[in-house]
Structures are given as C-alpha cells and as structure tokens.
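Some notes on the structure that comes next.
Just one protein chain is left out here, and the rest sit where they should.
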Amino acid sequence: MANVIDDAAIEYLGVLAKLALSQEEKEAAKADMGRMLDYIDKLNELDTSGVQPMSHVFPVKNVFREDVVENGDGREALLANGPECTGEAFVVPKTIG
Amino acid sequence: MSILELTAVELGKRIKTGQVTVEEAVQASLDQIKKAEQKVNAFVTVDEEGALRRAEEVQKKINRGELRGPLAGVPAALKDNLCTKGLLTTCCSKILYNFVPSYTAEAVLHLERAGAVILGKTNMDEFAMGSTTETSAYGETRNPWNLDHVPGGSSGGSCAAVAVNECFYALGSDTGGSIRQPSSFCGVTGFKPTYGTVSRYGLIAYGSSLDQIGPVAKDVTDCAAILEAIASYDPKDSTSIRREDNRFTEALVDEVRGLRIGIPRDYFGEGLNPQVRDTILGAADVLRQKGAIVEEFDLSLVEYGVPAYYVIASAEASSNLSRFDGVKYGYRSPSYKDLYSMYKKSRSEGFGPEVKRRIMLGAFVLSSGYYDAYYVKAQKTKALIKRAFDQAFQSFDVILAPASPDTAPRLGQSLRDPIQMYLGDIYTISANLVGLPGLTVPCGTDSSGLPIGMQLIGDCFQEKKLIRAGFAFERSRCYQGPAMAKELEQSTPNPYVGEASSAQGSIWEKGGK
Partner (left out) sequence: MRKEYETVIGLEVHVELATKTKIFCACPTKFGGAPNAHTCPVCTGMPGALPVLNKQVVEYALAVGLAVNCQVNQCCKFDRKNYFYPDNPQNYQISQLYLPICYDGFVEINTEGGSKKIGIHEVHMEEDAGKLIHDEQGERSLVDFNRSGVPLIEIVSEPDMRSAQEVIAYLEKLRMTIQYLGASDCRLQEGSMRADINLSVREAGAKEMGTRTEMKNLNSFKAIGRAIEGERQRQIDILESGGKVVQETRRWDDHQGISIAMRSKEDAHDYRYFPDPDLPPVEIRDDWLERIRQARPEMREEKRRRYQEEFGLPQYDAEILTSWKKIADVFEETTAICGRPKEVSNWLMVEGMRLLKEKDMDVEGLDFSPENLAALIRLVEKNVINRTVAKAVFEEIFWSDVNPETYVEEHGLKVVNDIDALARVIEKIIAENPQSVRDFKKGKKKAAGFLVGQTMRAMEGKAEPGLVNQLVKEQLSLL
C-alpha cells in the first residue's frame, strides 16, 4: 500500500497535521512513510476476522465525577505561559466567522 | 562506601539514623552533577537552589518524625515529560522550550509526600519518541559506561543519571520500552508497572493507551519502594486502577522455589546478539538453580507487536501533540501571515524530525479511507497479542526475556534507519500494547563492557512476582556501576562545568532561552 504516499498525500497530511515541510523533508517523509507502511502491512498476514478491535486493555468502565464545582479562577495560571496575551485572553491571528 | 554509592533505600536508612543529613546527600548529588554533566548530559534542568531549600525542609520533617518512609530525604530526578509546578518542563522539545506548568504530576506529588528531594529534570528523546535520547532538542545524553554510545531511550537521561550517581533514583516513562531498554543499556534497574497503576495526570502524553510512569534505580529493592510510593488510584486519571495490592516491598523475598518462568523461544531467534542471548540464558540458570522452574515456550505473534505499536502510538501521538500550536504555551514562530501559517510554522519549527515523522504517520493511519486498514487492524492485532499473553500466563508466572536485541549502539548509528531502530523495541513493546508490567535487571556485560539487562514480564497486576524474581536474582550478585561514576566522584570539581551551569542563576536550564 506504500504507493499511496505520493506528493499529494504528503501535502494533504501537512494540512491535517498542520506541518509545513521543506521540499527536502517532504521527500524524506515520502520515503520513510512508504517504507513504514510497507512494514506495517505485515499486519495483513494476520487473520483478524471476528476479532473485536481493542481500544482499552482493561475492562474498566463508568469512571465518573460528581457534578460539583471545585475549581476557582484559573485565568492567571492559564495565561502565564501564553506566547501572546492581553491581560485576560490569548491573542491569535484574526479568525473569520 | 561513599554516600553516592548507596542505594536509595540504604541512604534513606542512614538519613533516618542521622548518619547522613539530607543536605549532605543533596550536596553530594549536586557536586556529582557538576562533574558529570559535561560528559553525560543527563539533565536538562537542575534546580540547585530549590533542592537545597527542600533538603532543609525535609530534614526538619524527618527530625520531627513527620516523614518516616524509606525514601525520605533521598535526592531524585524526573524525566522532563513530568510536569513540575514552577519548574521548566520541556519534553526536550523546542516547542515547549519555556513551559512552566502550574501543576505537578500526580506521581511526583506522591514522591514529594514520601520526602523526595527533586534535583532536576532529565534528558529524553523529544516527546519520548526515540530509543536513544538523541532526538532531544537539548543535545544527546551519553552512556556513562562508554561515552561513544547512547544510553538508550527515551528515558536515557534518567537511566544515565542513576548510573553515574548524579541522583539516587529517577522517574521515567515507558510507552514502548522507554524505561526498560535504557535501563538495560545503562546497567540500572527499571520498572514499568501495569497500565493504570501510576496516575498519568501531569505526564505529557505520547501514546495515552501505552504510557506508564515507573522508577529507575540501582536495584530491585529501590524500585519496589519507589513504586510503592507512586502507585495510587487517582480520580483525575480515568484510566487509573484501584488496586489493593500496592505494598510492593512485601515481595522483596529471596525465594523463587516453584516460580514458573517461561522463556519465549521466539524472543531468542534471529536478530538477537549472541552475547546478549547467552547472558540472559545465564541469568535464567541462576534462577533455576535457586529453585525456579524454567521452561521454554512459544509466545507467538512477536513480530506483529512492532507494526501494531507504531500504528497505535503514532495515531495517539498525532492527536495528543496537536495541542502544541503556538496559542496557549510554548513556541510560536516569530513570522507568520495568518492563523494557519502561524500553526504550521510554529509546529514545523518547534518539532524535531522524528516527532514530525510520527505525527504524519499517525495522521495518515487515522485518515479517511485508511482508518480500518491500519488503525482498526492494529487494534485487532493488539487483541490477539493479549490472547497470546493470557495463554502464556496460564502456564507461567513470569516471562524472562532480553530487554533489547543488542547492547547500546554507538551515537548516531540508530537514527539513520528508523525501521531498524523501531525493531530494537521488539521485546519491550508488547507489554505496553497489552498493559503488562516489566522489570529490567542488570545481569552482565558484553565483551566491550556494555551492560546487558534481562527483562521480566508479568501478567497484569503481578508486579510482586517480578519483584520476587528480580530480587532473588540480584541477591546472587552485587550492583556494579560504571567506572566513570567513581572516577568523577574522586576528581576535583571542574571550574568550568559546562554551558548549563554557566548560567548565572542556581537553576540551570537548557530550554527556557
């Protein structure tokens, strides 16, 4: 399936993952991912028909919080690491809509 | 015997009896750090001032009888993916170069309650993605046994720091072997507990379904004591497990008669360095002589662990690491024209190549049209691997295996071929996929003097069996650190102690600039 990793695929993944790769990095990524996927295709040797995909290893269920307010004003701690802030909010380049 | 050569528990006893003060221990560690860092680069942040202040506070509490645990007053280090309130936490990535958390990881809070003195933060592969500690944005860590070799990874800083006596123990994290493999390479003892045993709250996530925090120390006794301190049910971590059997030190008994130990034939085939194989099998013999029942068996599916792991870990990582976007914390590119270019430039400039590689792979295996073929397939494979282990543990109490196919490679050797590097995780990865505990205990060296560790894997929640086997084994031999640890200790302090400490303050930071 490695042939699915063409220039367009790398471009598309850059949009999804918000990464802008240099031409050199793109070529490297294409080669690396192609090889990686070839290797991962090894999984196709396994017959997994009838196997339930496992997302959680342990049968832990129903972990809840009660609906009780415990947190106070978190603004100062929140903004302390902001690359660009006003006194009360983060600043980002203009968004539309 | 010098202070630095003591194990954590031995030091704890001497502090309690007043033979050693907390300050002496902390100062000894700080001196050793100053000497060793230029060579080893195991730390990315050293909090000298904080550690000395804390030493005073802990000493008072010990004197008042408020702190009585085995680790009270013992200096420790933390992998830099554990959040520490007020102390730089970078994950050894440029993208978090200046991040100072407002909260402390739950596991670290437990250590503090046990009286730990935190010396600083240790080097690691960027976001724990790597097996050599070479992908760190703050320079690679070197193996104290031979500085031309890597310490392993991703908890290479923690393991090297323990090996070279810069601290008495450290915390690491293990997503695919990141505690067990560098412990093997550095000749120290590392323990990855059952998934859910130690809270992940405050651990900067790589693969959330795989990550576990665990101890790195000089011996099994220390590991058991540290794990006992940090294991807890945490309501802030929904995957945390309520366990009643957290008194791990109870399992420190030198008795393995009747313990059924399985040696998976499929872990000892092609690709395994013969010296490693012989050393591990030699360790198995030691346990057999002590009365354990050692048998070979076929585990099966071993070769599918690595591909399944890289699908799942990359998928989770691609999502976990999307929060690093230049909006709320960390690095923001200085030049951009709009929102999306700000995202892309900040992330592209902030992440290193290995992290980008895994994010791209993760985005791909989850993307429309490929989710079933890759992600779901990997999760089904995981279910099959779980069955294979379930079956093995019907016959055995413990699985004994190498931690890595080889001893520590030379610097720069692994990153050239990612797949080869990923294959190096073949013996450790399955335990993460299915949540099992694994313990690495040093058991010898190769012909060039590099350490070899054996890995003991248990069924979920069976840490005590691993502790018993590991403890019985190490009773048969005594801990040997790298020669460099002693040499450095005996050397006179170097007036120039490296870039890190040349900073004016008493907190040395490699990020933060």
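As written, the chain order gives the labels A and B, with residue 1 at the start of each chain.
Rule of thumb we're sticking to: a contact is a pair of C-beta atoms (placed from the backbone, for glycine too) under 8 Å apart; a residue touches a chain by one contact, two chains touch by 3 or more.
This structure is a prediction, so every number in the text was calculated from the model and none was measured.
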_For a quick check of understanding: of B:E140, B:D222 or B:E316, which residue touches the chain that isn't displayed?_
B:E316
*Determine which one of B:G12, B:P70 or B:P101 touches the chain that has been left out.*
B:P101
*In the full complex, which bits of subunit B touch the chain not displayed? Write them out.*
82-83, 89, 91, 96, 99, 101-103, 105, 200-205, 207-209, 235-239, 315-316, 318-319, 322-325, 327-329, 339-340, 343, 363, 366-368, 371, 375
_Need a quick check: the contact residues on subunit A for the chain that isn't drawn._
12, 15-16, 18, 55-56, 60-71, 73-75, 77-79, 86, 88-95, 97
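By definition in this document, only the chains that are shown with their structure count from here on.
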*How big is the gap, in whole Å, between where the Cα atoms of subunit A centre and where those of subunit B centre?*
24
*Would you tell me which residues of subunit A are touching subunit B in their complex?*
1, 4-5, 9-10, 12-14, 16-21, 25, 28-29, 32-33, 35-37, 39-46, 48, 51-58, 60, 63, 65, 77-78, 80-84, 90, 92-95
_Going by the contact rule set out above, which residues of subunit B touch subunit A in the complex?_
98-100, 102-103, 195-196, 209, 235, 238-239, 241, 301, 303-304, 307-308, 310-311, 318, 322, 325-332, 336-345, 347-348, 351, 353, 356-357, 359-365, 367, 370, 373-374, 376-384, 386, 418-419, 433-435, 460
